[in-house]
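Provided herewith is a single structure, encoded as structure tokens, for subsequent inquiry.
For this view, one protein chain was removed and the others were kept in their places.
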Amino acid sequence: MTKSYDFDVLVIGAGPGGYHAAIRAAQLGLKTACVEREAVGGVCLNWGCIPTKALLHAGEMVHESKQAADFGLTFSGTSLNIGKLNGWKEGIVKKLTGGVSGLFKANKVTLLTGQASFVDDHTVKVGDQTHTAANIIIATGSEPATLPGITVDQQVIVDSTGALNVPDPIPGRMLCIGGGVIGFEFAHIYNNLGSDVKVIEFLPTVIPGADTDAVAAFRKSMEKQGIKVATQTKANRAEKKADGVHVELEDVKTGAKTVEVYDRVLVAIGRRPRTDGLNPEKAGVTVTDRGFIPADRKQRTNVPHIYAIGDVASNPMLAHKAMKEGLVAAEVIAGKPAEQDAVAIPGVVYTSPELAWVGLTEAEAKEKGYEVKTGNFPFAASGRAMTLQSTDGFVKMIVEKDTDLLLGVHIVGPHASDMLGEAGLALEMAATATDIALTIHAHPTLGESVLEAAEAVHKQAIHIVNR
Amino acid sequence: MTKSYDFDVLVIGAGPGGYHAAIRAAQLGLKTACVEREAVGGVCLNWGCIPTKALLHAGEMVHESKQAADFGLTFSGTSLNIGKLNGWKEGIVKKLTGGVSGLFKANKVTLLTGQASFVDDHTVKVGDQTHTAANIIIATGSEPATLPGITVDQQVIVDSTGALNVPDPIPGRMLCIGGGVIGFEFAHIYNNLGSDVKVIEFLPTVIPGADTDAVAAFRKSMEKQGIKVATQTKANRAEKKADGVHVELEDVKTGAKTVEVYDRVLVAIGRRPRTDGLNPEKAGVTVTDRGFIPADRKQRTNVPHIYAIGDVASNPMLAHKAMKEGLVAAEVIAGKPAEQDAVAIPGVVYTSPELAWVGLTEAEAKEKGYEVKTGNFPFAASGRAMTLQSTDGFVKMIVEKDTDLLLGVHIVGPHASDMLGEAGLALEMAATATDIALTIHAHPTLGESVLEAAEAVHKQAIHIVNR
Partner (left out) sequence: RAAAPAAPVKHNEGRILAVPAARQLARELNVDLAYVPGSGPNGRIRVADVLAFSQQATQAPAAAPA
């Protein structure tokens, strides 16, 4: 006899991982609840992916309105209403989070509001109510990592959440501590809005993990736009004074210390999994030293009917990975043959130009023992990029030498994230550079540069001299 | 014994078809010449794809600078220097055509300047010189079709070439005769630059050949932006008078005639293959009644060592088709196993939103006897589209019912042309909707809408209610 539970599936956390899991579970006929203690949509919709992209667009428009002078379009009396900017951004967030709530209703997912904590492996307490479920999906996400010596006040020293609230006036001098994706997205926003921005990174490279050539082109373009970048630099201390925040910076190689003064400091040094108040140990669920709840390819934790997905389960902490894992967990529970078997998880920095990639970097491919060929095609040779006034960057394709199989695609350029669709599908379909080269790409599109990079692998690109 | 010729390959016409053929032939070690009588780059680079996209971008920036008010960015004064606009556009054209000339040199393609005409099937006269070649590729392209009763003067009554020269001041009232791709691109440009634009189309639908649902959404968006559209309407006569061009319009259904007055009239009713002065009959090459030089899948005409590619060979008259055929002809001559075996040739209208498609329309699929399933995903439900202030339109996917194989993708929306990369590769790889649905698409990207449309085929989209 099977015990009867309140729900077939109870999902903890309504971020992208959790809401995807809940909706798919409901679509598959399971009785589903989703618990959220703060805001439906999680980090992604409320304080992550979406509001940053809104601000990036706004900043980009400021930039493009200047660039329009190249073709004779000039503006006078430019003014930016910061209140309206923040309001517009929040309007988009509201529309999307409201949308998710609506989808919960339409799909008959029960939304439970409050802090969830495990009572046992089938029971979760939310506020003063307890709920039982045959299966539980943990999707509690992550939170900003903190830096000793630098206290976030969300006013002048902010983390990514504080940085989303654009202050009026725009800060004059801004420091981004951390040269990863989030650090650079904010650097780009504030640089376009008029701040004098510097990014510091502890490691020898910014956007660690991305392809070296792509990162070099990306950094060059950011610097050309006025963002200062210092690698192998760390921030030891920040002190608020009358004239601004005094930050002690240290050159990691030499140990040399300097103090610089900023109007706003962003701490964006990474994120850590979040399980506060969850009490997973009461369900017997393993948590690693670093706070992750590990899961297998079916998203199962060590307790087989408890699943973990998204940021709380593993790196990379990306919304689309959380979404995929949410779908997998829900489908596995419903008895479907799902698995997190992705060949590659794409990454994007939504600056302008964008940096976007999927699959192995050249270094990773070599490390894994592949003999590789590469092909590069610069946007400077793309007619479409010229008409868009955005010719920085290139498409770099990495291919296994003997088989011609695609291993990775790395793009710095306009709309780079749009081109990941093709690259990602190509990797999943085990396509070769030849498959891409033989596919007609519409002219004049940015996607032609993907085709040309594939041709370049074979030294047969048309619009560059192949060497 | 083989006869010796001046060249292994002689290409007639340096448009996209011709220059791709010439460069690839040279890359493959063939001694190659290319004849051009007017401008390297052909229609595409000089008077087609590229200058239109430059003007579309400029017009789009005018539009976006107004839309920026939504997030608080306003300008008190806007001015457009038309001379600078035309100059910028021409600068891009020059860079690209100069690029092709440079590529000819780098690849050792001999450029012959002048009108080419056949002497016999191995001999071509250019000016007063004759050249012999083992293989000849005809890539003479196409030219605007004309309309009886309406004489193009390239000043107030223009074809697409005349319309590229933006007049100062911008015309107040503009009529586009022809509601195809070219007609709508110019309508969109001039509408954004401030003209009061009307498009008339003889057929019952605009953008004939595109998917009915997509066209309906496209037309709605164009009309929302202020472009007037009248289908089943033809222009009988145009007369230049002091107050403008008087155009007699006729309602095709009722026969009712009206006269309307415009400052500028664009004739964009189609294009016809161009063989004037070529004398193909001297080489024994067949020309159809409609002026095409037909070719097989290896791009061979009825004379096996003479090839025809691009607009002069067949519809659709699109640059990327010409390019593909150019590569095929060159590779076939070099003894490679090439063939024009494309599953689908994409089409794009580069307005904003764009209309872009690849593969079968729903009607075509049904006509061919497929039982189909479709999936739709609206950009109004896309977070990325919201942040780009561009939520009109959708992705529509057409799939074979039993096999789940992709048949066609039709997109109205922001950056729609960028998303064709994935759709086109999917068709060529014989991908299923499941393949696309299982591929992780980066968040938040426009490409996620392609994934959601694939999920919608299975009634499992996440961000809409599936019915």
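By written order: A and B. Residues from 1 in each chain.
In the analysis below, a residue touches a chain if its C-beta (ideal position, glycine included) is under 8 Å from a C-beta of that chain, and two chains touch if they have at least 3 such contacts.
In this text the structure is predicted, and so the values were computed from the model without any measurement.
J.: Pick out which of A:Glu90, A:Glu239 or A:Glu339 touches the chain that's been left out of the picture.
T.: With A:Glu90, A:Glu239 or A:Glu339 as choices, the missing chain is touched by A:Glu339.
J.: Touching the hidden chain in the full complex, which residues of chain A are there? Just list them.
T.: 336-339, 341, 403-405, 428-430, 432, 435
J.: Under the stated touch rule, tell me which residues of chain B contact the chain that is not displayed.
T.: Answer for chain B: residues 404, 429-432, 434-435, 438-439 touch the chain left out.
By definition in this document, only the chains that are shown with their structure count from here on.
J.: Approximately how many whole Å separate the CA-defined centres of chain A and chain B?
T.: Here chain A and chain B have centroids separated by 35 Å.
J.: Spell out the residues on chain B that touch chain A in their complex, using ranges where they run on.
T.: For chain B paired with chain A, touching residues are 16, 19-20, 23-24, 27, 44-45, 49-50, 53-54, 56-58, 61-62, 64-65, 68, 70-85, 87-89, 92, 95-96, 99, 103, 106-107, 318-321, 323-324, 342, 344-348, 356, 358, 381, 383-384, 386-389, 415, 417-422, 424-426, 428-429, 431, 435-436, 438-448, 450, 459-460, 462-463, 465-466.
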